[in-house]
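Would you mind keeping the following structure in view while I ask a few things?
What follows is part of the complex, with its chains left where they were.
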Amino acid sequence: MIRNDVAITPELVKEHGLKPDEYDRFVQLIGRTPTLTELGIVSAMWNEHCSYKSSRIHLRGLPTKAPWVIQGPGENAGVIDIGDGLACIFKMESHNHPSFIEPYQGAATGVGGILRDVFTMGARPIASLNFLRFGEPDHPKTPHLVSGVVAGIGGYGNSFGVPTVGGSVGFHPRYNGNILVNAMAVGLARTDEIFYAKATGVGNPIVYLGSKTGRDGIHGATMASAEFDDASEEKRPTVQVGDPFAEKLLLEACLELMKSGAVIAIQDMGAAGLTSSAVEMGAKGNLGIELDLDKVPCREEGMTAYEMMLSESQERMLMVLKPGMEQQAEAIFHKWGLDFAVIGKTTDTLRFVIKHEGEVKADLPIKELGDEAPVYDRPWVESPRQPVIAPGSVKAPMTEAEALLKLVGSPDQCSKRWVWEQYDYLILGNTVQTPGGDAAIVRVEDGPKGLALTTDVTPRYCEADPFEGGKQAVAEAWRNITAVGGLPLAITDNLNFASPERPESMGQFVGCIKGIGEACGALDFPVVSGNVSLYNETNGQGILPTPAIGGVGLLDDVTVNASVAFKRNEDAIILIGA
Amino acid sequence: MKSAVIVFPGSNREGDVVRALRMAGSDIQKVWHAETELPKGTDLVVLPGGFSYGDYLRCGAIAGRATVMDAVRAHAARGGLVLGICNGFQILCESGLLPGILMRNANLRFICHRQFLKVERNDTPFTKAYAQGQAIDVCVAHGEGNYTADEETLKRLEGEGLVAFRYSDAHGHVTADANRNGSMNSIAGIYSEKLNVLGMMPHPENLVEDLVGGTDGRGLFESLVSFAKAA
Amino acid sequence: MKARVTVTLKNGVLDPQGKAIEGALKSLGVEGIGGVRQGKVFDIELDTADKSQAEASLKAACEKLLANTVIENYRIEIA
């Protein structure tokens, strides 16, 4: 018998971000009123971030295949074959809203999250990049946001020990109330040692690894409604704090454990923590999952099932282990000073069962939590065509010399050295081209291969014409890679847009994706991973449509590369292209 | 020559220094921080860069008190060679093997950039391959590299010739502009009294190949290997 | 006039530094330590002799710079 001590009111449903029809759909699915824990679980699984409910049907159109693609979208990160038995694993992800609230920690945990996505698959991270957009430089909030975000990215990556080799910084008033912080991580693994989220085998142990669970990141509105200790005079902060040291330990411990042969499946606990990681592992493997929350290592006392299932505490992993390997795994984790606990098992029931303090707190059909999530074909309108301006009709507002000075002195065009000097871009000793050029180049192990990496998009092009802007972003990434001598292989994307519930911004989204798809198809440059970030707006003012593209290319011989600097006096300068 | 590279849980530049040592012709063994002894026949102990225990309290503070450090202190007392780079320098200061402390950079930010160093003397096991007064091109990557010591200590370091490197321009001139982290007397590295322990903030191990920036860092590792071979 | 400002993490906010120190103290054999949380103190000289003015300045300093009020609390003591 499953008890429900909290009345599920329409207000509570609303605070969980579920629309009335979405809630009805859920009730129908389970055939009864959900418990509070179940409501929390479904709100996490069915929100935009996890379910891609507004974007899914459009993303289907993107080219994702090529002979060198080992794993396309749908896993923690994309995987491509770069020869010699090696795979490059990479992904980009946004942390826009948390970075606006607390720039240092928001950016830091963004970097931490994407690094975890990459090493969850068995890869050792070898480079990271970031794509940043801020409001006007003169806006009172901008300096604080810029310095916090840059310090946070550096603080996490530098301590973790991955070189931050590239990125992009730009400013525009449309980001005044909603900055963009997108982080990309790139790792290396052997093609026959890649790990996936899909659980297999009935009765196998599910283990919890890494840092303890606290009340970090639990949604503010729901916090207020649930009855926590009223004694605490301060409103509980929902900000997640990153611990790069713990992440480094987690990396080493996970890689060591993977080598031992004990790991069947692994999933990092990112947004929606324990909930989405467990559901994903079970659903992908056609298995049920049973968790006993009494076993979860907690940082704070008296945590409820609801809180544990929704906590976004960082630096945690969930794994399915081969039975009998628990002790060996535990020894590895203790050597690295991390928590380890067997907290559940796989079952053949296809149900997601949560037990806590002798009670069943949730009992849900596991596949439906993912598969039956609402999917929307939201109304959208084509972005209005901008009139073509005849070059002859524009009068020069200043001389060429003045224009040049103004351009190179503008915040968007000036040197970004002040940013990347705060990143350790040299660690690991493989950075062949540092930030400041077209694409960065990192050597693969001891060579001879190298990877060319870049992040790009020009949002004002996307605003003027989403389709052309989307195409251009891919083309620019492609050009940046070829400009340093690389063969472009694949991209990851981070689609930052305003509210999908407004047909105009949905139109921008749809247009940009079509453009990206067209360019990727034409250039044999598939999308292997990505992230969608919608609702980037404040007070009805949306950001510029900003589909950031992270491109990866290969150099067969990394010593043969080109850089932006002019090399010698009297060299000829040649302009090529249409 | 046999090098022991100490690995703390948060070390992250151990691979870089292993590569540089190997290129110079050294045998290398990695030693976990919980060990109580160094491998037999160790000539050189290296404390690599990184964030040994997260470096949340004071950089190197927790590592300076790690189990393995007793063995490192004993090795140094016997006259054995010890090299601490970046976090390794911070650890040497915290463990009492070198005087002074590394504080937050003057601008309070982490800085990563190429940097010239003036080689103060070339008659030590670490610098024989360089010329005295030579400006070598290396890089720095740290948030807390601002060398600070009391007046007496500074006087002693200067008086006894224990300053190993200073931040300089490309010509070896020690200028205020070249001293970006605010270190006293532009100090980038110092020796122990017997010149067998060197701590330095910059990373010579990241400039040992033309492909990744230059080779000025090689001299340090080559000096060490030839010194150990001669001994 | 002198003042001390103490800035501490709010309850429930993860404190990686405190955690690392706790672990280190245990491994150094210091007994009886149950938990550690780290904060900051600022010892501040004030140019004024007027207490209410000093308080206003200190409050501004905390809100604008010394404390990150999203995750930290601060306390002002004027000597």
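Should a chain be cited, it is by its letter among A, B and C, assigned in written order, with residues numbered from 1 in that chain.
Criterion: a residue touches a chain if its C-beta (ideal position, glycine included) is under 8 Å from a C-beta of that chain, and two chains touch if they have at least 3 such contacts.
Bear in mind the structure is a predicted one, so any value in this text is a computation, not a measurement.
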Chain-type multiplicity across the complete file: A x1, B x1, C x2
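Quick note on the criterion: only the chains that are shown with their structure count from here on.
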Rounded Å distance between chain A and chain C, as computed from the means of their C-alpha atoms: 33
Computed distance of Cα centres, chain B from chain A, in Å: 37
For chain A, residues contacting two or more additional chains: 243, 245-246, 337
Per-residue multi-chain contacts in chain B, two or more chains: 53-54, 56
Chain C - residues contacting chain A, complex: 10-16, 19-20, 23, 68, 70-71, 73
Residue ranges of chain B touching chain C (in the complex, touch as defined): 53-54, 56-57, 62, 65
List of chain B residues in touch with chain A within their complex: 9-10, 12-13, 15-16, 19-20, 49-51, 53-56, 109-113, 139, 141, 143, 203, 205-206, 208-209, 211-213
